[in-house]
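Just one protein chain is left out here, and the rest sit where they should.
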Amino acid sequence: MSPIFPKCGNSHKVFFLMRLDELASIVDAELVGDGATEIHAVATLERAKEGELSFLGNPKYAKQLETTHASAVIVATKVAADHKPLLKSKDPYLSLCKAIVALHGYRKHPFKGVHPQAYVDPTATVGEGTVIYPGAFVGPGAKVGKDCVIYASAAIYDGCVVGDRVIIHANTTIGADGFGYASSGGVHHKIPQIGNVVVEDDVEIGAGTTIARGALESTVIGKGTKIDGQVMIGHGVKVGPGCVLVAQVGIAGSTTLGKYVTMAGQVGVAGHLDIGDMVTVGAQSGIMFDVEPNQTIVGSPAMPAQQARRVYSWFTKLPEIAERLKALEEQMSELAESGDTPLA
Amino acid sequence: MSPIFPKCGNSHKVFFLMRLDELASIVDAELVGDGATEIHAVATLERAKEGELSFLGNPKYAKQLETTHASAVIVATKVAADHKPLLKSKDPYLSLCKAIVALHGYRKHPFKGVHPQAYVDPTATVGEGTVIYPGAFVGPGAKVGKDCVIYASAAIYDGCVVGDRVIIHANTTIGADGFGYASSGGVHHKIPQIGNVVVEDDVEIGAGTTIARGALESTVIGKGTKIDGQVMIGHGVKVGPGCVLVAQVGIAGSTTLGKYVTMAGQVGVAGHLDIGDMVTVGAQSGIMFDVEPNQTIVGSPAMPAQQARRVYSWFTKLPEIAERLKALEEQMSELAESGDTPLA
Partner (left out) sequence: MSPIFPKCGNSHKVFFLMRLDELASIVDAELVGDGATEIHAVATLERAKEGELSFLGNPKYAKQLETTHASAVIVATKVAADHKPLLKSKDPYLSLCKAIVALHGYRKHPFKGVHPQAYVDPTATVGEGTVIYPGAFVGPGAKVGKDCVIYASAAIYDGCVVGDRVIIHANTTIGADGFGYASSGGVHHKIPQIGNVVVEDDVEIGAGTTIARGALESTVIGKGTKIDGQVMIGHGVKVGPGCVLVAQVGIAGSTTLGKYVTMAGQVGVAGHLDIGDMVTVGAQSGIMFDVEPNQTIVGSPAMPAQQARRVYSWFTKLPEIAERLKALEEQMSELAESGDTPLA
């Protein structure tokens, strides 16, 4: 295993050369084929070249196994192919992840610690191994844990607490004031937002996202939760551990998400709601009521997925419903006019 | 009234110790109970401890009055409780606001004026008492008024005008070019956006929001209007005074909002529309037509709230409508087949 060459797209990274049998062990897969095959990178089936490892995730692309130039392919245990070395895995996506980590690794940062073009307040604390990019801001009394990465122009307001191994991408804001006013006599009086944001360990937050600080308490992002870019989390929201919030989701103030809640893109959630553990929400849904654990809900307004499938199916056929209704009305009217029924 | 101790979450702030009778006068409430009770902070009913003041906003939480450890509670005039000092207020939310201001105050900034890691163009002007955070940008010819706060990495483009006491949160952009192109021969020719943005006095704009400059005129945000994070305001939009725009709202170019318009989260408004004074819009609504003043509208497409309530109620019951329609058709068909009606 030795570094070979930098590569466009990630020119600061060092790549490695590994034997396929070595990789099989690292990615926890069964080797089928020549273990001496040398691999130096991971690529898609379509673009992979010799020396590269690829990945078959979806059975409908199985034909690409025959045409790919990859030197080996990670597949699910049941997949067979006789002309190509395979790494058969019970969890092929996890094996892919491990292979990329082994061959490419995570981003190597161009400096260590706090970059001089960042601002870290003298009263803030930053843990060992944490990298803070130029333009980032860490306010008074804020605490950032160990081995975090705070990318360019990310802003962490005063008093916010960020755990260990947290990644915050560029232009994301943690702890801006919540949207709280007491409106009286035509004036919206600003309520000081004296809470903060607590981001627990192993959270990743995408670029351009906003997480508001609590009015009186903490806004909390639970351990291991992953939040995409352009998301908005209102003040006092509690997001449980292990949640996945896709891009452009918006969650209004004081709502609570249980653990392992998944929300697809552009979902909106009203304030002061309880969303149970393991709930899954379809894209663009609008949630206005509490949701029991383990539900899959879809639609605006959000409904159980099974109901939503039927509702939206009929929705797109509304003109047909209107026509059938009109036809019935005409038939009924003819009956009435015919004079031989009690409707006449 | 004396400073006591810094507190986690806002460690740079100084807190005060006040008597309850003193507070009653400050928050304009009637004191019921021991006026000598000492208060040093505000907290939720659930989390308040001795020495803290809490707040009952929603009657359904009235039971928490019996269990809270708060030393006193702000309540509406009609609420009674005999085992706890109360501050009875005609406008309890405003009283809460005043109590937080009195006991905690607004954010104390860690520096004064323009931070050296900000960029303020030599041709820009910045009023007295204004604080500009690291990473913020104020372009050529821009004017920022007195007592404003421009947070980290907020960007105010050239020629924009910001009034007094305006707050702009981190990573928000004021005056980026509007989205204007003349498309011809397969090329989208950029139209120079020679207007600007005018943000009037007492406006607050959340984090990660974008307000585009006008093509020929000004985009205007009226006095006292409050805009949440992740909002998009297109070029040439005029937002009246006292409006409230919640997170992720998007308003397309040249639309005009009257005064005191309220839009809930994720609302979208098409361009070149007039939205009247005092209009209220429900979350995720899509507005495609002018709206008369004083309306409450909901839905995508937006409808009067009363209509929307009925439409969405039937929407979720579409499968039932389809079944009832099918049953009627079968009955009608039987009638027709029976031969004793003119439909046969």
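By written order: A and B. Residues from 1 in each chain.
Here is the rule we use: a contact is a pair of C-beta atoms (placed from the backbone, for glycine too) under 8 Å apart; a residue touches a chain by one contact, two chains touch by 3 or more.
Note that the structure is a prediction, hence the values are computed from the model and not measured.
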Given B:113, B:141 or B:276, the one touching the chain that is not displayed: B:141
Contact with the hidden chain (one of B:85, B:159, B:241 or B:282): B:159
Per the touch definition above, residue among A:37, A:130 or A:284 touching the missing chain: A:284
Contact set of subunit A toward the excluded chain (per top definition): 6, 8-13, 42-44, 47, 91, 93-94, 96-97, 100-101, 104-107, 110, 115, 117, 133-135, 151-153, 167, 169-171, 204, 206-208, 224, 226, 228-230, 242, 244, 246-248, 260, 265-266, 283-284, 300, 312, 315-316, 318-319, 321-322, 325, 328-329, 332, 335-336, 340-343
Residue ranges of subunit B at the interface with the undisplayed chain: 117, 119, 121, 123, 135-137, 139-141, 153, 155, 157-159, 171-173, 176-177, 179, 181-182, 184, 186-192, 194-196, 208-210, 212, 216-218, 230-232, 234, 248, 250, 252, 266, 268, 270, 286, 288, 300-301, 303, 307, 310-311, 314-315, 318, 321, 324-325, 328, 331-332, 334-335, 337-338, 340-341
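Here is the rule we go by: only the chains that are shown with their structure count from here on.
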Subunit A onto subunit B, rotation angle from CA fit, given as a multiple of 5 degrees: 120
